[in-house]
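For this view, one protein chain was removed and the others were kept in their places.
Per-chain numbering from 1; labels A and B assigned in written order.
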Amino acid sequence: MSGLVIRNLCVTYGSGDRSVPAVRGVDVDVLPGATVGVAGESGCGKSTVALAVLRLLPRTAQITGQLQIEDEDVLTMRWGRLRAVRWAGASIVFQGAMHSLNPVHRVGDQIAEPILLHASPPGGAGSTRTRVDTLLEQVGLARQHARSYPHELSGGQRQRVMIAMALACDPRIIVADEPTTALDVMIQAQILRLLGRLVREHGIGLMMISHDLSVLAHTCDRLMVMYAGRVVEEGPAQEVFRAPRHPYSVGLRAAFPTIGDPGARRRPHGLPGDPPDPAALPTGCSFRPRCDVSEGRCATVDPVLWPVPDVHTGPRAAACVRVLSPTPEPEHGNVVEETDTL
Amino acid sequence: MSRDLPARRPRALAWQRRRRALAEFWVEFRANRAGVVGLGALLAIGLIALGAPLLIDTDELSVTRATGPILDPPSLSYPLGTDDAGRSVLDLVIWGARVSLTVGFLATLVSVTVGSLVGIVAGHFGGWVANVLMRVTDWFIVVPMLVLAIALAAVLSRSTLTIVIAIGLTAWPPTARVVRAQTLAVEARPYIERARALGAGHVHIMTRHVLPNVMPLVLAQTTLLVASAIIAESTLAFLGLGDPTVVSWGGIIQDARGAGAVSAGLWWYVLPPGIAIAAVALSFTLCGRALERVLNPRLRER
Partner (left out) sequence: MNAHGDTAPGDGGSGAAAHMVEQEAGLRAVDLATVFPGRLGRPAAVAVDRVNLDVHTGEIVALVGESGSGKTTLARTLLGLERPTRGRVRFDGRPLAYSMRALRAYRRRVQLVLQDPTGSLNPRHTVYEAVAEGLRIHYGTRPDEQELVADALAYAGLRPPERMFLRYPHELSGGQRQRVVIAGALVLEPEIIVADEPVASLDASVRGEILALLLRLRDELALSALVVTHDLGLAWNIADRVAVMYLGRIVEIGEVDTVLTAARHPYTQALLSVLPESPATTPTVLSGEPPDPARIPAGCRFHPRCPILESGRAERAGVAERCRTEDPPVLDGAGGHQVACHWAHAVS
């Protein structure tokens, strides 16, 4: 199987008594030309998964499980090979385009850097410049922008430059970590449209990470919702978004209202409480303390991903005991409103 | 977290918080071995300087009333030998610590106060205020300290106070620059905007927000400044600009030079005050670096 294959990925920071499990067993498949969205709050482990794909985690992190890019195991790979894979096999687009670009180098030189390091084009400097021009054109920037410095560009333009860099060595996989978070709606729409086009045209596998479920639902084929280091729900993006089955997905879904929906008018929805401390997870289901439909068994059963039995267009699963054996209750998926306690 | 808080008043809360912060600070500081060594040495030197009147009979320090042999090498009764007036060099070095430390601290106090004030005011107000203040700072940076000190000594009397003023007036510009840079960084933070929107005036912002954030830097700067102030005092005393009636380390070395100790190979007369100056300066520097490391999280990670 080509593309990106992640099996039972576990990442633990630190060791011994002070070890903190950031990712606790995650499976992801990103096929060429497909887009997989990973949603969740900060601290749920979604960015750790992104960094693990390219082995960019700090040395204190212990990684177990399987992680393959184009049938090559990334975790056991030699250093030299890993360097090659980092741009040509898979590349990453970070959130803060301002901080990821070097302020003292021209944008064109920064795009050329991975090309010179990895692809060593036959034509030398001239062909590299042509390649940079092509890349800028692909991401919708004028050729002259190659001579600009990062501070001369707007936020959206810088994010385009980041995407051009990610494309530089024709990677098979692109990991985009919150690519549009700091951008305005209009620029966000432009960037999402661009990413979608590139995936289609180049047959790239895209793993997109965001806290905004609605953005993912409309740009991805499949959607995974992560909570406390695990995937708690996955399935076809539109279906998960329209009818989420895990109470946490329901909460995330309701956090971003649909304009025109009378149910959300003057009624903001949120989840009570804060994400759990990964060093001190509650027993049973880790979402239990914030869940408004939790039951007695939730304190003892730590649910795994379980196939959702309803009709759907692709495999669906959710890690909730109510999916496994629904409790008879007429109302399902109601979101708790603002509660007074934290 | 704390338990019986509701009964406490804000003042008690503030104290409890301060105690906790201090304890945390101590734990961090203790982890830095060089800093602990420096601090230990400073405490020891400080105690000796404070206790000097108990250890030494002041008559023994008088040129006219000293009883020892003249220019005697180290012996049991005079562990560091004697000088050309028959005084014990050990006694002189111990007594000299009092003046050197006093001048060091006072001069530092003057320069840090002036430097912080100028830095914070220039950083907070900006505009022409900053322009004027920073030009004055630049002017003081290029004024050579020795020349100014000699000029001051000529105008004022040759006293310890003159030396303090001379050092204090020339040592503040670097502090002012550092504090101004830090003030600018703090002023750009959103909590300054929030305080302003809450109705805070200039004084409130400078004392409640800027000062606490600048203090750690100033503190580290202070310990480093003390070291250079002590060296500066020794230099001035060595050049004969100090008060001739008080014993200081620089003064001892000057006396030794006058007595021809260097050419005569009277090492016990020259080396001890020199080593004392180096030891104190080193201790302060070690402490200062440790403080910097503890108080500046960016350095702590390395």
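Throughout what follows, a residue touches a chain if its C-beta (ideal position, glycine included) is under 8 Å from a C-beta of that chain, and two chains touch if they have at least 3 such contacts.
For clarity, every value in this text was computed on a predicted model and none was experimentally measured.
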Identified contact with the non-displayed chain, of A:G203, A:P268 or A:G314: A:P268
Contact partner of the left-out chain, one of B:L54, B:L76, B:V155 or B:A197: B:A197
Hidden partner chain, touching residue among A:V215, A:C298 or A:A318: A:V215
Chain B residues that touch the omitted chain in the full complex: 1-2, 5-6, 9-10, 13-14, 16-17, 20, 189-191, 193-201, 204, 208-209, 212-213
Contact footprint on chain A, counting only the chain that is left out: 41-42, 154-157, 184-190, 193, 211-215, 217-219, 251-252, 254-261, 264-272, 274-275, 337-338, 340-342
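The working rule: only the chains that are shown with their structure count from here on.
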Chain A and chain B: spacing of chain centres that average the CA atoms, whole Å: 54
